[in-house]
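Okay, handing you the structure first.
Excluded from the complex is one protein chain; the other protein chains are retained at their positions.
Labels A, B and C are assigned to the chains in the order they are written; within every chain, residues are numbered from 1.
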Amino acid sequence: MSFTQNIMDVSIWRGDAQAGAFAHFEVPAQKSQTILDVVAWIQQHQDPTLSYRYACRVGMCGSCAMMVNGVPRWTCRTHVEKVLEGNKLEVAPLRNLPVIKDLVTDMDSFFDKWIAAEGRHHPTASRLDPIAAISPESAGRVKANAGIECINCSVCYAACDTVASNPDYLGPAALQRAWTVYNDAKDADKQAVLDAVSGVGGCHNCHTQGSCTAHCPNDLDPMTAIAGLKRVSAASFFKRRKARA
Amino acid sequence: MIKPHRTHALWFAYILHRLSGLGLAVFLPVHFYVLSLALTKPAELDSFLHWAEMPAVKLAEFGLVFLLAVHIFGGLRLMALEWLPWSPNQKTLAASAVAGAFLLSTTFFLQAI
Amino acid sequence: MLDIRLYMLQRITALIMAPLTLGHIAVMIYAVQGGLTTAEILSRTQGSVVWLVYYGTFVAAVSIHAAIGLRVIIAETFKLRGMALSGFTWGVCGLFLYMGARAVMAVTMP
Partner (left out) sequence: MPEIDRHDTDILILGAGGAGMFAALHAQQTAPEGTKITIAVKGLLGKCGCTRMVQGGYNVALGGGDTVERHFMDTINGGKWLPNQDMAWKLCEQAVVRVRELENEIGCFFDRNADGSLHQKAFAGQTADRTVHKGDLTGIEIINRLMEQVLSRPIERLQEHRAVGLIPTKDGSALAGVLFIDMRSGKFRFVRAKTVLMGTGGGPSMYKYHTPSGDKTMDGLAMALRAGLPLRDMEMVQFHPTGLLAGTHTKMTGTVLEEGLRGAGGQLLNGAENRFMFDYDSRGERATRDVVSRGIYAEMRKNNTSENGGVFISMAHLGPDFVREKFSGMVKRCADSGFDLAGGLVEVVPTAHYFMGGVIVDADTRTAMEGLYVAGEDAGGAHGSNRLGGNGVANSTVYGGVAGDIMGADIRKMGALRDPDENVLAAEIERAQRPLHQKPGNVQALRHELQEAMWDDVGVMRTEAGMERGIKRLAEIKSELLETGVASDNLAFNLTWHDWLNMASLCEMSEVIAKAGIARENSRGAHFREDFPESGSMESSYFTVACQKGDSVDVTREAVQFSIVKPGETILLADEPETLVEE
C-alpha cells in the first residue's frame, strides 16, 4: 500500500423491486482489488445493510455479475484498475432481471428459460450401460464443446437488448445450451430442442446484436450458437413442410 | 442512448439495419404513392419527374437508395451469418460486395437522370 | 413474438426481394439512358404481364416483409402484444398491399 492512498468515488445502486437510487461511497484503492472486493468493503466498513451476492469468488459459479460502469461483468474476476473511469466506479444490479435488493437480482427467470429451451440432457442410456465412446474430434462434439464452459452468470442475458425489450425471449445463454444439447451425440430428443427454440420466444427473435458474445467473460460465443439453431431449424422447417405435403 | 454495453461493431450493424428498415418502410409507401399518380394524375407524375431533377430531391433519392443499400447489405450479411458455414469475415465481405455494387450502380443511375 | 413461421416468411421475402430490387435498378439504369419520362416508363411497362408479375411479386413480398419487420419493432419498443399486435401487422401489410397494388396497376395496366 502506498502512503498517499487513492480514494475512489464509488456509486452503488441501493433499493428494491419498487424503487432505488445511487448512493455514494469513498473506497480506498488497493492492489489486486476486484469489484467484488470494493462492494464487500463497503458492506463491511461503511454500510452493513448493503446486499450483494457471490459464492465461489473465482469465476466459477456465476453468482456475482453486476453492471459495472454500465457494462455487465463478473465482479469477482474484474480487476478495479481495468474498469475504473477517472476515479469513478458505478455498480448496479444486473440488467434484465428483477431486483430483490440493492445489487441482488432474482435469477429464476433466467433459469426457467434455460429449462424452457430444453437446456437439459435427454438420456439415451442408463447407469447400467457403458459410457459411450465419442471422439472428441467428431463434428458434433466440437460444436457442443464450444459452449460447454458456460457458468450461467447471465452476463450475456444482461447485455442483450432483445431480452430487455422482449420478455418472452429465451436469451443467449439458454439458447446456447440448447445448441449444445442439440449437438450432443448422446442426446435422445433433438426434436424437442428444435420445437422449444422455434416458439414465440425462441432463437428467431435474436437480431444478432452480438453483445452476448462481446461481453461473455469466458469468451464463449452464444451468437454463433444461436445462428446454428436458426440454421438447423430453418432446414427442418422445409423438411417438415415437404413431409407433410 | 448508446449505452456502454452497446459500443461494438455488431451492435452498430444491428441498429443500422433496423433504422434503414424503418426508413425504407416510411419511404416505400411514398414511392408507391408517387407512382400511382400515373394512374390518376399522369400530369403530376410528369411534373414530379421533372421535380426529381432538382438537386435536393436527388439528394433525398440518393439517401433512400443508400438506405436500401445499407439494408440489403445488412440483410444479406445477417442471412449469411445465420445460414452459411463460412467464416464471419467471408460473409461480411460477400454482403459488402453486393451492397457496394448496388450502391455504385445506383449512384451512376442517379447521376444519369 | 417472432416464431419460426414469421421468421421464415421474413427471410424468404427478403431473398425474393434482393434480386428483384437489383433487377429494378438495372432496368432503370438501362432505361434512363434515353432520358426518363412518364411516357417512357409507361410504354415499357404498360400491358406487360411480365412486369405485372415482377412488380406484383415485389409488392407482395415487401408487404409481408415490412409488416413483420415493423411488427417486431413495435412489439419491442412499445411492448405491444396479442390482438393489437396482430391488428397492426395486418394493417401494415394491407396498407402496403393497397398502395403497392395501385402503383403496380398504374404502371402496368394498359
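In the analysis below, a contact is a pair of C-beta atoms (placed from the backbone, for glycine too) under 8 Å apart; a residue touches a chain by one contact, two chains touch by 3 or more.
What you see is a predicted model; the values in this text were computed from it and never measured.
Shown chains touched by the hidden one, complex as a whole: A. Only one residue in the set A:Gln44, A:Asn87 or A:Gln191 touches the chain that does not appear here, and it is A:Gln44.
Counting over the whole complex, subunit A has residues 16, 30-34, 36-37, 40-41, 43-45, 48-63, 76-79, 81, 100-102, 104, 107-108, 111-112, 114-115, 119-121, 123-137, 141, 144-145, 148-152, 177, 181, 184, 186-187 touching the chain that is not drawn.
Please note the rule applied: only the chains that are shown with their structure count from here on.
Set against one another, B-C and A-C show the most C-beta pairs in contact at B-C. With centres taken as mean Cα positions, subunit B sits 35 Å from subunit A.
For the pair subunit B and subunit C, the distance between mean C-alpha positions equals 14 Å. Multi-chain contact residues of subunit C (touching two or more other chains) are listed as 11.
Annotation for subunit B: residues 18 touch two or more other chains. The part of subunit B that touches subunit A in the complex is made up of residues 3-6, 8-11, 13-14, 17-18, 78, 81-83.
Here subunit C touches subunit B in the complex through residues 11, 14-15, 18, 21-22, 25-26, 28-29, 32-33, 36-38, 41-42, 59, 62, 66, 69-70, 73, 92, 95-96, 99-100, 102-103, 105-107, 109, going by the rule given at the top. By the touch rule above, subunit A contacts subunit B in their complex via residues 69-72, 95, 158-159, 161, 207-211, 213-215, 223, 227, 230-231, 234.
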